[in-house]
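Missing here: one protein chain of the complex. Every other protein chain is in place.
Which chain is which? They are A and B, in the order written, and residues in each are numbered from 1.
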């Protein structure tokens, strides 16, 4: 029972966390805590097979699936806390509480008596016992489960499949299109710039700097920009330091105000990451 | 085999032989006009050119065949004069088997001759009368249909087949009364005839049902053989139901109102259907059902009462009508009353009923056709007040009409004299009250027929200048001459009691009751009464100028007679208005109560739904909340049960 009394409060807290935290990823991780704790409880309840299945299926497969989908979907990762349906939250909490209290009272009403324990049932091995039951008394349900799983797999494929309505763009067509775009709107013909490579900041989340000192938006992934996890380019700070030590070398001068703005922004325009920052935003010089 | 009834009168049982030889052509008598009607109705306009010839030919063909059958029957012994021809089984359901069997016996063969004979003459007459009608072919189709149905009526061996013909003549009558359907009055008259006839048909259909329930069959043979086994109540009910049927078809009180309106039809129709044949179907029904009526004396009494009332009722109406056809229609009603009276007198009167039916068929058809001829020459004017002095303009019509006139008032030697005199004599012996009624009726008949005669053919000319009375073409006067001859000579049927003896295998014989006074005294009495009627008419109409418009300051009796003795008013008050009010009330009740209940419940459901549907707000979390609420309720219930 020690395991239970250690794990039970943990599980309740984690479960509350699943419901209460705002970020879905945190919810998923807290759910993993609940599930692994549950697996341990299965062990204490003498269900070793379910312990394994709980960890493999739930924690290993289902939760991973959740995380995958969160990665695909979870751009607006945080939930708004404003309740839109009038009275829903109050009623939900009241209903939940009443249900919980009623359930506890109902359970308390029943005198269950002493546990029999799994000693006899697990005498020939837990897995063997389960297999015995699955392939004898529950064989029909087992077969039905097989059908269910196949159907579910097919259904998921059908739902996730996106019908291609036009032929895939080949290399030649792509080259022609890009040439066309260059001709009409002057869009850069070559590959996108790689992210910034700096002595202190060298990562995919840091944009490269253009010759005029402005960050190249295209150099970081749009997804990172959308998530708001793009680091600010540290270059401008360095430029000021260099200016301070070397004095005015000419050619390169910086309006410190704009530089601070840029560095403090921490990210880029997330609305339209395709917009290329123009060089004339930068003041040419003030002497 | 005989059914014995009270007073030693004996009624023979219908016990026919199988048809052989020429009698196996019996079906052809019906088939010919039926084929004519079918061809003319289905053939459409293609047959317009020769349709009337075909229609006439089939009728004449039927007549010739009837004549052959009649002569063959004359050649047979008395016991072998009933033949039946089985055509096919019409209905076979459980215990009920109805065959199309044709029964030819001395009664039906006379009808055969009357229907096809008079029918043929009227067909010929119609060729001239309907010459300028664009729908003449259709008219002949309907006439053929009528003849076929009427023949079915009198030839059928069972009541259901009779009913088939009965409804067939009703249909033909409806179609022909409303033949000029563009006239609203004709359409209304046709509908009225149809509706009033339905009342009578209810009697016949209920009667047939009762026959089947009582005897398990509708065949005359079976019923007549077993009639004495049925209880008095059933027989009386059967008699009264058949009387109701006869009242409807034969325009007897209280179902008389349709006949006067039926004069809206073309005149040949009035002559054939509403004088000579169809309206006498009720008489035929009573005579044919003699095995029922002989065993139901109460029903017979009812027949006598109805007949006496009708013969006076019709005569009184005939006195006041200025429309020549309506005056003749009132006369028809009255004459059928005589026939019904004779039929109601039982074995003593059946033969005279048929005798009068035949002579009446001759002279009334003659007079109707004569009236048609007059109208033909008078631009289809029917008001006798605008006739007068037509005897010079239309000599043939006048002479033939006069023959009919003398026959109907019972001038000695003419056919009506023999037939009506025998009825009055029998009635005076068997039922003195009815007899006195019939006697008075004879006087009134003399009055109104003389009035009609005087107003039409004598006196001053009262027609307008643009009317040019002229004699009708020979195709119309020919039938008139033949019918006039028959009107004169019809009495020959009674020569040596021939018709009584002829019909006795069907209607039975009875020991003759000696009249309290010699027969010649009764005859003289009748003649005196008729002479009084004629004289009164001479004094009131012949001696005085006839006003062109009917005077309005007349006695109550005249006003009542002009209004058909308020027959329509009585119907209106007793039947139509209560029915109308009941219908209106039921409709109101249906609309407010029944409909209100249904629409009300639907409205409540709809209103409830309009409110409840707001619960379905599309938010899945709200739905989940209601699920949780349900779970809480179930848990609470479990807890309450367990506590």
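Convention: a contact is a pair of C-beta atoms (placed from the backbone, for glycine too) under 8 Å apart; a residue touches a chain by one contact, two chains touch by 3 or more.
Just so we're on the same page, contacts and distances are computed from a predicted model.
Q: What protein name does the UniProt record of the undisplayed chain give, "ABC transporter permease", "Sarcosine oxidase subunit delta", "NADH-quinone oxidoreductase subunit K" or "MoxR-like ATPase"?
A: Options "ABC transporter permease", "Sarcosine oxidase subunit delta", "NADH-quinone oxidoreductase subunit K" or "MoxR-like ATPase" considered; the missing chain's recorded name is "NADH-quinone oxidoreductase subunit K".
Q: One chain isn't shown here. Among A:69, A:179, A:192 or A:223, which residue touches it?
A: A:69
Q: Which of these touches the unseen chain: A:93, A:173 or A:192?
A: The one listed residue touching the chain not shown is A:93.
Q: Touching the hidden chain in the full complex, which residues of subunit A are there? Just list them.
A: On the side of subunit A, residues 1, 4, 8, 11-12, 15-16, 18-19, 24, 27-28, 31, 34-35, 38, 41-42, 44-47, 49-50, 53-54, 57-58, 61-62, 65-66, 69-70, 72-74, 76, 79-80, 83-85, 88-89, 91-93, 95-97, 99-100, 103-104, 107-108, 112, 114-122, 126, 129-130, 133-134, 138, 141, 145, 148-149, 151-153, 155-157, 159-160, 162 touch the unshown chain.
Q: If the missing chain were put back, which residues of subunit B would it touch?
A: That gives, for subunit B, the contact residues 613-614, 616-621, 624-625, 628.
One rule holds for everything that comes next: only the chains that are shown with their structure count from here on.
Q: Return the distance between the CA-based centres of subunit A and subunit B, expressed in whole Å.
A: 101
Q: Report the residues of subunit A in contact with subunit B in the complex, numbered from low to high.
A: Spelled out, the residues of subunit A in touch with subunit B are 85, 88, 91-92, 95-96, 98-99, 102-103, 105-106, 109.
Q: Show which residues of subunit B lie in contact with subunit A when the two form their complex.
A: Touch list, subunit B to subunit A: 619, 621-622, 625, 628-629, 631-632, 635-636, 638-639, 642-643.
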